[in-house]
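Missing here: one protein chain of the complex. Every other protein chain is in place.
In this document, chain identifiers A and B correspond to the written order of the chains, with residue numbering beginning at 1 in each.
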Amino acid sequence: MRLAVLAEKIGAVVDGDGSLEITGLAPIDEAGPGSLTFVANPRYAKHLLTTAASAVIVAEDVEVGNLTALRAPEPYAAFVAALAIFDARPRPVAGIHPTAVVADSASVGEGAYVGPYAVIGDDTVIGRDARIYPHVVIYPQVTIGDRFVAHAGAVVRECVRLGDDVRLQPGCVLGGDGFGFLPVGDVPPAIPQIGGVEVGDGVDIGANTTVDRAAIGDTRLAKGVKLDNLVMVAHGCRIGEASLLAGQVGMAGSTVIGRRVQAGGQAGFSGHQVIGDDVRLGARAVPVGDVAEGRTVAGYPAVEAGLWRRCVAALERLPDLLKRVRALERRLDGDGDRK
Amino acid sequence: MRLAVLAEKIGAVVDGDGSLEITGLAPIDEAGPGSLTFVANPRYAKHLLTTAASAVIVAEDVEVGNLTALRAPEPYAAFVAALAIFDARPRPVAGIHPTAVVADSASVGEGAYVGPYAVIGDDTVIGRDARIYPHVVIYPQVTIGDRFVAHAGAVVRECVRLGDDVRLQPGCVLGGDGFGFLPVGDVPPAIPQIGGVEVGDGVDIGANTTVDRAAIGDTRLAKGVKLDNLVMVAHGCRIGEASLLAGQVGMAGSTVIGRRVQAGGQAGFSGHQVIGDDVRLGARAVPVGDVAEGRTVAGYPAVEAGLWRRCVAALERLPDLLKRVRALERRLDGDGDRK
Partner (left out) sequence: MRLAVLAEKIGAVVDGDGSLEITGLAPIDEAGPGSLTFVANPRYAKHLLTTAASAVIVAEDVEVGNLTALRAPEPYAAFVAALAIFDARPRPVAGIHPTAVVADSASVGEGAYVGPYAVIGDDTVIGRDARIYPHVVIYPQVTIGDRFVAHAGAVVRECVRLGDDVRLQPGCVLGGDGFGFLPVGDVPPAIPQIGGVEVGDGVDIGANTTVDRAAIGDTRLAKGVKLDNLVMVAHGCRIGEASLLAGQVGMAGSTVIGRRVQAGGQAGFSGHQVIGDDVRLGARAVPVGDVAEGRTVAGYPAVEAGLWRRCVAALERLPDLLKRVRALERRLDGDGDRK
């Protein structure tokens, strides 16, 4: 595709030679002739002077040397648009594979692809234009909106309710039984988890992530929630709109997370707590108790991120500090009678 | 169901209007008319005064205002009994789906449900009244007791042995090869993991949890062990009766955990260590070395939980402490020759 044509499609302006042919996208340190590249992280900006890419998407004021630039007011959005244009990954065509087991009482809307060995249970209702890859299992009495995408091995247990535009990566599990046992006897009795899981529109669930159902009430992921891989959402948790949880985050039971919260990888929530809107949690952070709206916290127990950085920096000096305090005590004691 | 009838079934006494009709169970802050509710966590007790629930299960001495109460000596057990009564989730009926591949040499006891595309390997023996959901894979030479429940995508590798009443959530893996490689060369050679996995009666395994087989000997989960989701049990670990491990707990190889141990979410075990009976580990705790029976520990390296709380509280004051010690040194030096 000619660069000038591409520029128009992604809302950018060519600064340089618009007649260049672009054949794909590549990272700046690997790009060759014909490639379009993009710099989001300042760490990689130094490569602008040496890259073999034909062109780069940048903001309007970024210096790019001799490189041809596609300048856009929102360069990240322009980059995303370019990715969509060059996405050549194979896509299944609509149709229900003869080996799929779709219950007679189930309903699958128009335009669906249902792959080999997918199983759709009794009374389950799925909207239009679904893409259900091989080996997806949807239990009975599930309701799912339009444009559902479920990759191989994803499992949706009974009675779970999903909105429109929900996408499941391979191996994720929605509606597994919450971890509830009475801690008595040599075989702790299970607490039946008869509640549900409700997932809003536009939610993405990562590979092998698990979202449990509760004893009573629903576990809820609001509109636009995004969960990365291997995340654990326990029974009765609620996550507000557009919150993003990175890989291996864990939420203990009945954690309530507000809107637009972002949690770094391996962060943990100890349960029965409320995290306000727009909170940012560093990787590995564990808030103990509630966190007020808008705070940025880190560490365990999580405190204000700057304080945490100062604390851990100070920690390296603690062994030395112990010696210094002992020296002070000796000087005050004069005769050194304190060891 | 009339409240008076329900009360009798769950071993409770009506304190109020026994003629109320109960249609389901709901969390106290979401319950409406017709709902029965329950308060386990004191955090939610304040809702007793404002809930729209028709009735609440409580202990004999709890004040509930105008609400009708079901009073029970063991309110949690009564709540569990009520959950079982109102559990309306669809259940498969017995029968082996024509698409299930059950090896000729395998044996499945009476009363089993085996769902679409389940695979049961050669010489595998499964007891009576199993519920094997779609897409479960049981490898050859596995032995399983009665009342086995395995949800979609669960995998049991070859030669694993399971007792009665074992329940597997979706996607869990029993008997994967332990992580054993000789750390030499550019392709570290694998150490064959020819040992087994032995799981006792009444064990529950969470979604996408993994329990590995060992090079020699068995990885063992004793009777009544309960593992939450995304837990990692490495080769050669042993977990004692009725121990409960919460989500994302990780056990390195050859960890030995005693009976009735409880570990909070994301706790870790560094391996080749012995954790005594009745130990409690806080969320994210990592014991280094053995832990004596009955202790309650937290932090990394895990220490007595109260000490850990004091330490992390003190940590916030460390940057200030550094300044104070420097000030003391200057005062003692008099002329401030020390910076």
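Here, a residue touches a chain if its C-beta (ideal position, glycine included) is under 8 Å from a C-beta of that chain, and two chains touch if they have at least 3 such contacts.
Keep in mind that this is a model prediction, so the values were computed, not measured.
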{"item": "Option touching the unshown chain, where B:13, B:96, B:125 or B:325 are the choices", "value": "B:325"}
{"item": "Touching the absent chain when the full complex is considered, from B:47, B:131 or B:157", "value": "B:157"}
{"item": "Absent chain, residues of chain B that touch it", "value": "99, 101, 117, 119, 121-123, 135, 137, 139-141, 153, 155, 157-159, 171, 173, 176-177, 179, 181-183, 185-192, 194, 208, 210, 212, 215-217, 230, 232, 234, 236, 248, 250, 252, 254, 266, 268, 270, 272, 286, 300-301, 303, 307, 310-311, 313-315, 317-318, 321, 324-325, 328, 331-332"}
{"item": "Residue numbers in chain A that touch the chain omitted from display", "value": "25-27, 30, 37-38, 41, 43, 76-77, 79-80, 83-84, 86-90, 97, 99, 115-117, 133-135, 151-153, 165, 167, 169-171, 201-202, 204, 206-208, 223-224, 226, 228-230, 241-242, 244, 246-248, 260, 262, 264-266, 283-284, 312, 315-316, 318-319, 321-322, 325, 328-329, 332"}
